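With one protein chain removed, the remaining protein chains of the complex are shown where they sit.
So, subunit A:
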Amino acid sequence: MAKRMPRVAVVHCAGGTAPLDGIVREELPHDCAQIKAAHPNGIGVCSWGCLGGGSCEAACPFGAIHVDPERHVAVVDRDACRGCGKCAKACPQHLITVAPAANVIQVRCSNQDRGPTARKACPNSCIGCGMCERVCPMGAVRVVDGRAVIDDEKCVACGMCATKCPRGAIHDANGIMAVR
């Protein structure tokens, strides 16, 4: 049997939303479930994004995921990640999936709000405009519940969606088609 191709975790949030009034990130507990229990509507203007508590970091056996101290979002070290999926299970926001490492093109937003709300929530947000869906040659991207979702089985990582996304919400891990 052929060797299975490597898979890595993908965080579907790029960070960037402003914290809600009264939220001081440094004072939040280091446990996302606790944060979510205390703040059911989230801690930022975008209620869908990364809580920054680092539960994924704690769950990762390989030290391959860390909360970026400046952008307050979990970031995967793709070389260290083994694709075990423990981080995905640990995320109460369901922001993490495990995808083939070759699928370097990924949507980094999970905001399901309507366009104008999503636009205001974050500079990196998907507003569900559907441009990606129209330009995808493979029929691999669809806007589902207000945000773009890529079917990893259909995607061939050409990057067309990333080049055309007006919000920069679709990311290229190789940094060629979209650098943000």
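Here is the rule we go by: contacts are C-beta pairs under 8 Å (C-beta built on N, C-alpha and C of every residue); 3 or more make two chains touch, one makes a residue touch a chain; residues count from 1.
As a working rule, contacts and distances are computed from a predicted model.
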item	value
Name per UniProt, for the chain absent here [options: "SHS2 domain-containing protein", "Selenium-dependent xanthine dehydrogenase", "ABC transporter permease" or "Transmembrane protein"]	"Selenium-dependent xanthine dehydrogenase"
Residue among A:Leu20, A:Ala33, A:Ala102 or A:Cys129 touching the omitted chain	A:Ala102
Touching the absent chain when the full complex is considered, from A:Ala18, A:Ala37, A:Ala80 or A:Val156	A:Val156
Chain not shown, touching residues in subunit A	2-5, 94, 97, 100, 102, 110, 135-139, 142, 144-145, 149, 151, 153, 156-160, 163, 174, 176-177
